[in-house]
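Sharing a structure below in structure tokens format, with a few things to ask.
Every protein chain but one is kept in place in this view of the complex.
Let's look at chain A:
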Amino acid sequence: MGDYYYFDVKVKLRYPEAVLFTPIYFRGCVLSALESFFGDLGGKTQMDIVKCCSKQHRIIFRVPEEFFERTRTALSLIGHYQEVPCHFQLLDASKTVLDFDKDNAEEVARSC
């Protein structure tokens, strides 16, 4: 378990209705950002989606520990999601498994 870093990310979009938010598209966006910033090796980062809430544009994913810094940097430098200005806001990053907030977990689960 200690080999992975977990990210809790919320995607803020200028036009939320104009994009299709799915785990696959999200993964593709992050991996292409990693590749453009850190080259082919960056693009080969192993990344697993743990949870996703399409309505809240929120996602939890994990990467191996050695890719933590470059993934965080790439997340900060992403400016567009499907050509819409966006901000990948990092809500939390941890070595332990993350989940959506316990208080609104049920609400999130229902909305997803």
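Definition applied: contacts are C-beta pairs under 8 Å (C-beta built on N, C-alpha and C of every residue); 3 or more make two chains touch, one makes a residue touch a chain; residues count from 1.
Just so it is clear, contacts and distances are computed from a predicted model.
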Protein name (UniProt record) of the chain left out of view, among "Cytoplasmic tRNA 2-thiolation protein 2", "Blast:Ribonuclease P protein subunit p30", "UBC core domain-containing protein" or "Cytidine deaminase-like protein": "Blast:Ribonuclease P protein subunit p30"
Of A:Ser32, A:Ser54 or A:Thr73, the residue in touch with the unshown chain: A:Thr73
Selected residue (touches chain absent from view) among A:Val19, A:Val50 or A:Leu90: A:Leu90
Residue ranges of chain A at the interface with the undisplayed chain: 12, 14, 36-37, 69, 72-73, 75-79, 85-87, 89-90
